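Only one protein chain is missing; all other protein chains are in place.
Letters A and B mark the chains in the order given here, with residues in each chain numbered from 1 onward.
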């Protein structure tokens, strides 16, 4: 069932993020820590970053949601991620998982599969190569930025249904599904993949939306649409990927209802 | 005793930083490494970042000051921080400590308290929740960005006096005290907390000032005022937190005596 997003509902979520400033606990990769923290702040959320096994559980308990991103993985961090996901499960807190580079190396594929088996992320967000590497239906990954031009919607829906989670796949058109409902997000700009970690930023932003929106399907779809709209706003002003990154943060901060209504693509 | 800052004395410190380019050794968190290094460079100092237990002591001995920031702590890093603080004590080099998130998790509170007990930082810089968590007078922290609207001046002064150190508390008005003297820094802009790590940047900047200014109270006060003034200059030009971060670095680089005289609030 295809769902059309409502600009009013998306705006209501953003207002709620700005008013309540939910704490989002991120265990993420070194490349994007600064930019994803800035994106969360610009949107109105309160990012915290903590990865020590001595404290991750405490931090997860303080937070409204947990974001796990395996972009620069190592064994100590895997331990911390597991402790945090366990704490989130006990507290019934939403978890967003970004399996960066799953399919690229056996290690990342295995760790991601373990995470999916042992914990149930609320939202799994990745590009189509990463998602397919976790679907037991094959797929190949070239580095961490690869994509498949045609989105295998049925397979993604099956994965979402089997694991009882929302899957958000970024691409030229993003696909968000809970196995039953599908949203196709047509916002975004071709220059966005030229900025490192905008996929990871989308994942972090999903963490803010799931913290305040009880329906994780809507939360993920609203987050992906917000990224796409802000990416377009930023690209309009940008002379290249350096300025796009800056304008994107400014856009997340200044986004308003009028812009969303005018720009949300159906 | 309330002290009024002198624009001329502040400018003299900045000129000295630019002329001597003091090496500031930072053991800091992953989120802000890039932006604090850039802030130190823009101001005129020479940042170095090193955290391996094999080399931290050597690096501290090469540097004019040491900045310790526990924003993304783990046990290996704690070991390195202790070695570096020990080396700084032996060399009589100033140490700036930022207890990011003290009060938020038991681990951070304990590590910060250990650091205060075993080593005497020259300057302790944090927000009021973090400082209160270390004052044995309670206080609560919400994430790493929380603040208390009314600054408990007496308690902060008592902490400074007891530990014989300067305490610099950031807030709407910053408070800097050595237990006897107090400076209230009224510069700054409401958008600054929307950029990640500007508190950590203030801490790093204190590291540059204590390297060239023998009175750590004045060093910390001048550093906080510099951050506040540059934040205002940046906010004037910024369309949001993304551009604020960029303009802040530009402002640290182009700051001059006229701007300081015109903008320093009393």
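Keep in mind that, in the parts below, a contact is a pair of C-beta atoms (placed from the backbone, for glycine too) under 8 Å apart; a residue touches a chain by one contact, two chains touch by 3 or more.
Computed from a predicted structure; not experimentally measured.
Colleague: If I consider the whole complex, including the chain that's not displayed, which of A:24, A:66 or A:104 touches that chain?
Modeller: Selected residue, touching the omitted chain: A:104.
Colleague: Using the touch definition up top, pick the residue from B:76, B:114, B:136 or B:256 that touches the left-out chain.
Modeller: Within the whole complex, the residue contacting the unshown chain is B:76.
Colleague: Touching the absent chain: which residues on subunit B qualify?
Modeller: Subunit B touches the chain not shown through residues 23, 30, 33-34, 37-38, 41-42, 46-55, 58-59, 62-63, 76, 245-254.
Colleague: What subunit A residues would touch the chain not displayed?
Modeller: These residues of subunit A touch the chain that is not shown: 29-32, 34-35, 71-75, 101, 104-108, 142-145, 193-197, 238-243, 245-246.
Note that in this section only the chains that are shown with their structure count from here on.
Colleague: For subunit A and subunit B, let me know how many angstrom lie between their CA-based centres, rounded off.
Modeller: Going by mean C-alpha positions, subunit A sits 33 Å from subunit B.
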